[in-house]
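All protein chains but one are shown at their positions in the complex.
Chain IDs A and B follow the sequence of writing; residue 1 opens each chain.
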Amino acid sequence: MKQELLFLPTLVTIKEIKPEIPAVATFRLPKPDGFSHKAGQFLEVSLFGKGEVPISISSPPSYEDLLLTIRNSGYVTGAIHKLKEGDVLGIRGPLGNTFPYEEYEGWDVIFVGGGIGLAPLRSLLWEMLYHRDKFGRILLLYGARSPADLLYPWQYEEFERNGVEILLTVDRGDEKWTGNVGVVTTLFDKVKIEPERTVAYVCGPPIMIRFAMRDLVEKIGIAPHNCIATLERHMKCGVGKCGHCVIAEKYVCIDGPVFRYPEIKMLERYDDPW
Amino acid sequence: MPDLTYKKIGKEDLMKILQEIANEEELIAPVEMFGGEALFQPVKDVNDITFNYVNTLFPPKQFLLPRFEKILTYKKEDGKLKVEEIIEAPKRTIFGIRSCDVEGIRYSEFFYSGKMFQREDLADPHFMARRNNLTIISVACLNPAPTCFCVCCDGGPFLERGFDLQLTDLGEYWLCEVGSEKGTAIIEKFPSFFIDAEEKDIQKRKELEDKVLEKFGPYPAFSGATLRRITEGNIPREVWESLGERCIVCGGWQLLCPLCFCYTVVDIGDENEGYRARIWDSCHYEGYHRLAGGPNPRKGRDRRRERCIFHKFSWQYVERMGRHGCVGCGRCVITCMGYVHMPQTVWEIRSAFREESYKKEAKVR
Partner (left out) sequence: MEIPVESRELSQLKKQPTICSFCGCGCGLYFFSEGFLVPAQNHPVSRGKLCLRGWSYADLRFTPKRLKSPLIRRNGKLEAASWEEALNTAGEALKAIRDKYGGDAIGVLGSARASVEDNFTLYQFATKVLGTKNIDSFYRLGFFPSEDFSFPDLEKAEQIILLACDIAERHAQAASFVTGALARGAFLYIIDPRMPQMSKLASIHIQPSPFELLKEAEKFIEELEVRGDCYLLYSSEIILYGWACEARKVIEKAITKGIKPLFLCDYANQKGMVKMGIHPQGGLSFYEILDEARKGNIKALVIMSDNPSERFPQLFKEAREKLEFILVIDPLRTDAVEVSDVALPGTFFFEKEGSTINAEGRRQALHPTVTPQVEKNEIETLIALGEKLGVSLPFPSGELVEMEMKEWKPELSPTTQHTPSPDYPFTLLLDPSYIWAGTAMAQATFIYNRESSIILSDFPEGFVNINSEDAKELKIRDRMPVKIETPLGSITLPAYTTLRAGKGVLLFPLYLWEKVAEKLGGVEFDKSHGMPIFKPIPARIAKEE
């Protein structure tokens, strides 16, 4: 990224807004010239007059457009949700580090997602599906509050066609729901994997990451080093200046947002990373 | 210690030079306020400068990172949005700045230039433009205030780096130590005023420094002990809770600290026209840590204080930043509303291990 553009957003026009589950929509944006990102990175999205919010990129790097899945959870995101196709947003980025995955070629992969946490994982999941032959089994363990809150339901079939084993769970089912009920960690009993050649990617609400990571290591036996999560913090600048996103000595916007379990455990000694 | 060039200059000659500088660019110097306090202000006439101050309550970090700074403007013209970045970086010389504040500027520069992350591509364009246009003429302290404790924190009273020119009051003359190319440039620009310093002047400076060290007041800061204890991460929760109970969450400490530089970003305007500004922020404010949607990992005042002290004193930060985050300027001692300023905090952290004295109320000495 050029230094002059550190705080200056590039303007892009919204191509498409696709409502997902209640209060969540996916925004399709064109890539600015020379833009390239890697799975796990995020963007600072500006709506002028309202402010700037960090949003992780949900589309894989090889995809032609940028997809941002945004939940209406505050002042700025609420305003973004009122936009129409053809309106202008500013983006800065890509920012942050990336999911390590090249080193895991030939391994099995397990994705653990909770709620809107599936959005950043989707980027990596699709990237792996584009290079499907390089990886072994791919599992997606995904939980949400209710069946209506499951993100991207329209895509599960496509995932499965590409050889992703999907296990879903909800906290509270409805009359139509026949699947698992409970938190996402209850799905761990139902999967059989070889822990020594499996890598896990986790994203979701802080409490879910905490317990999912613990169970992946203690119950399933995946090496802590191979448990990878992305953390969430309120980043104002995204380039390691404003100080809002710090956990212990790590700046989530530069040192993260992707961390391995041992790193998070180290941070836990001094601070509350969850 | 780098090779320093020693020069000296007569007191009236210095004022002439400063007037020259003030005519050409912005001269920042301490000015007396109505209540008798000194504050750094842009000066047009050198007669406004006061020498009757130990340090100003407000550090001159304002001139590198303004409290309120417009960073970009946007305007909708014919339905098209136009965004422009504003970088305001006038050429400035700051005179009379104390050693602790110079050290603070050096620390902030290390952070804002991206050196902390070994990512100089992420240097802050606003801060760095102003820093590059700033010349620092510091004045070494000969009489510390009762609140000063820089001697415990390697923040003064004399400096060996970070300044362009460091002046020491030798009575009739100012002794000038040249610390950078910018400093050399000043000497070369006004060659007739500066004369070479003699060995006895340099000797006198050293004696003065030794004398100052004896004058320090009753606020020690056990930075070494604190550093180890914070890094070990096993300070009893009660210490933080006890400190948190007395904290009134004013944030004044962070706003006045020469080494604090957090900010928040706000948009001012409507969708058609306005600007984006950054404003100083403090990690003691609850809103600082709040995440989208409401959760707050550091909701309690004790947790926020722990966070702040961790940033200031942990080995992890010392390793990344090259020094711990306190220069001992003593401003927090003045501005803390709950009397839980840095020396008090550090003292309580240390005594918690010694005699569990946190259970009693610590007395301000």
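The rule is short, and it goes like this: a contact is a pair of C-beta atoms (placed from the backbone, for glycine too) under 8 Å apart; a residue touches a chain by one contact, two chains touch by 3 or more.
Quick caveat: nothing in here was measured; it's all calculated off a predicted structure.
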Neighbouring displayed chains - absent chain, whole complex: B
Residue of B:Asp48, B:Asp169 or B:Glu209 in touch with the missing chain, whole complex considered: B:Asp48
Residue among B:Ser108, B:Thr168 or B:Ser282 that touches the chain left out of view: B:Ser282
Listed residues B:Pro125, B:Gly252, B:Gly328 or B:Pro343, member touching the removed chain: B:Gly252
Residues in subunit B touching the chain absent from view: 31-37, 39, 41-43, 48, 57-58, 62, 66-68, 245-246, 248-252, 255, 264, 266, 268-269, 274, 277, 279, 281-282, 285-288, 290, 294, 296, 334-339, 361-364
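Please note the rule applied: only the chains that are shown with their structure count from here on.
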Length of the line joining the C-alpha centres of subunit A and subunit B, rounded to whole Å: 39
Contacting residues of subunit A [partner subunit B, same complex]: 1, 3-4, 6-9, 11, 46-53, 71, 73-74, 77, 88, 90, 206, 232-234, 236-237, 239-244, 246, 248-249, 251, 254-255, 269-274
Residue ranges of subunit B in contact with subunit A within the complex: 71-72, 74, 81, 83, 85, 111-112, 114, 116-117, 119, 121-126, 233, 261-267, 269-272, 274, 276, 278, 281, 283, 288-293, 295, 297-298, 303, 307, 310-311, 314, 316-317, 320
